[in-house]
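The complex appears here without one of its protein chains, the remainder shown in place.
We call the chains A and B, going by the order they appear; numbering starts again at 1 in every chain.
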Amino acid sequence: MSMDRRRFLKIAGVSTVLGLGGASVMNGLSRRGLEASQATVTPDPKGLTAKRWGFAIDVNKLGSPADYQKCIDACHNIHNVPSIENPKHEVKWIWNETYEHSFPGTEHEYMNHEFKEKNFLLLCNHCAQPACVRVCPTQATFKRKDGVVMQDMHRCIGCRFCMAACPFGARSFNYRDPRGKDANGKPFIKVENKTFPTRMIGVVEKCTMCYERLAIGQQPACAEASNGAIVFGDLEDPNSEVRKIINSKYTIRRKPELGTQPSIYYVIGGSEHA
Amino acid sequence: MLEKALTGSKRYWTWVIMLLGIIGVGFIAYMYQLQEGLGITGLSRDVSWGFYIAQFTFLVGVAASAVMLVIPYYLHNYKKFGKIVILGEFLAISAVTMCMLFILVDMGQPMRVMNVVLHPTPNSVMFWDAVVLNGYLFINLIVGWTTLGAERKSLPPPNWVKPLIYLSIPWAVSIHTVTAFLYAGLPGRHLWLTAIMAARFLASAFAAGPALLILLVMFVRKTSKFDAGTEAIQSLAKIVTYAMITNVFFFLLEVFTAMYSNIPGHMHPIKYLFVGLDGHTNLVPFMWTATVLAFLGIGLLVNPATRKNESILPFALIAVFISAWIDKGMGLVVGGFIPNPFEKVTEYSPTIPELAITLGVYAVGFLVLTVLYKVAIGVKEDNAYDTGHH
Partner (left out) sequence: MYNGGKIIAGMLVFLAFFTFPFYYNLGKANARPEPKLNTPVIQQLAEKKCVESRDFMRAEHMQLLNDWRDSVVRDNNRIYKNREGKEFSISLQNTCMNCHSNKKEFCDKCHNYMAVKPYCFSCHIEPKENKS
């Protein structure tokens, strides 16, 4: 699915004429058309492709808090996610939460304490029917053909409608400048990844399923750091590892009754219990 | 006609300068917010809309309520509203202006606001809200200005404006319906996920909007030679009465459905609002104040003796107005976010800069209203003077 430069320019041109108008547009169109008419843009051939990406997260393989932290750090370090202490202004792409808060309403009074308090790794569910995408007034958040719910931080106007719509609390708003410092003068981003951008105040951000890594043939960072606890793959491919796990084991999804169709499956029991 | 706003008494100019002062303070606070980000407000990851969006929601209702004058006057030829229908339309203009400003100050990246136009997205309710609000503003500007211009020349309004007047009726309903849909279509926000929300919005709007209008009309009568007439005020007061009763009734329907069904998710926000949840009770005193004021207001309005007593009537109207403001503003918007998707409670209260910005926006609205009302009343006073001499 490559889009040639000509079509590109057409769209750019039409939107410029509609938006701005003026002679410079006509001038620019003709010159650009000559200069770069043969230029094309294509995906990286190394990129991973799928019909619908998804995760199977085996909670039994994530034993200690250190196991969770490894996945969280992998993601947050790569993506320059600021660590802001104030929970009101916190930004997080992946984090852990106890069972009763991850799956509210399913806990019960006789549930064993250990399970109730068990930690689950939470991140954007990359829903098949995402409410956030439905409500976004600028298509800053949109669904890709491969199932990734993307966030275009260039286009986001910061209205936070998506945060009201998301039933999973997966979205964070930059209430503060992520490049700023905390009260003790320490920067929110401890170590910058120089190959990835930060964000700016006033935009919403969230897990983007490591689209920048998928594009060059790498697994999402959390899956890579999880020691096999997080399996990433194509949910539509019956032979993929993620499908085999879902087929053979008992899995649950967060708030399935809302119809958003999360693409993240939590493996609860082994095949012998299924 | 605008020149009428350029001459006025000392009191008029004091008022205008005071408003400009408040706008200035609000503007400085807004510059601070632009610089530092929305972190200077009380908003959070969990309660991501607050005071600004609450005012927006409430004021859409005030704007829509102009239709309570337009329908009787233009559809049912109820002549008593003839003198004040313009005041309703001008109130709508002022309210819509404030709505737009509240949306703007709530944005994280306001300089990108044109993205909504550049990338129109029909599946987003917010896109439609922008469309209907702008449309409503223009309809009221054109209708209000044209009819007032005609009145000034003692002519009937031109025929071409009639279709616009009729269009303004469903359009007024649409602005508040679409605003309700901002909330009512979201999965997982139990307080908002209710089919009756648009209806309840309209009911509370038709109570609060005309209540404010009566208060304004009474104020105008005191400060100018323009008198809307007792019958117009009483008719409007009856509209307020029944709209408020309907509003409370609709609210009780919500309470019944949530509490009798005993579904925890549906009960939690209502419990949070009225008794507190997990020990968090920020909004409880406000919601009970709103409840007491609602019943007090209805009591005073239903009883003809107190409604007709014009020294009691303003208090009843203020009670109704504040009650609707608390319930539909803070109660509805903040309550919808509590508990959060993890069933935890993060509370919200506005900060001082947030309040300053809010006051600044209200001052802009009141300035618009003052100028428009000055023009309208100037025209009406002139006409009264002319007819008095002929």
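Methods note: a contact is a pair of C-beta atoms (placed from the backbone, for glycine too) under 8 Å apart; a residue touches a chain by one contact, two chains touch by 3 or more.
Everything quoted here is computed from the prediction, not taken from an experiment.
In the full assembly, the chain not pictured is in contact with A, by the touch criterion defined above. Annotation: of A:P65, A:P87, A:P197 or A:G259, A:P197 touches the absent chain (contact as defined above). Considering A:P43, A:P87, A:G105 or A:P256, the position touching the chain not shown turns out to be A:P43 (whole complex).
In the full complex, chain A makes contact with the omitted chain through residues 1-3, 8-9, 12, 28, 31-32, 35-45, 47, 80, 142, 144, 150, 152-154, 192, 194-200, 211, 215-216.
Assume only the chains that are shown with their structure count from here on.
Measuring from the averaged C-alpha position of chain A to that of chain B gives a distance of 38 Å. By the touch criterion stated above, chain B contacts chain A in their complex at residues 36-39, 41, 43-46, 48-49, 103, 106-110, 112-116, 118-119, 121, 123-127, 130, 182-183, 185-189, 264-265, 336-337, 340-344, 346. Chain A makes touch with chain B in their complex at residues 15, 19, 87-90, 97, 100-102, 104-105, 131, 134-140, 155-161, 163-169, 172-177, 201-204, 255, 258-260.
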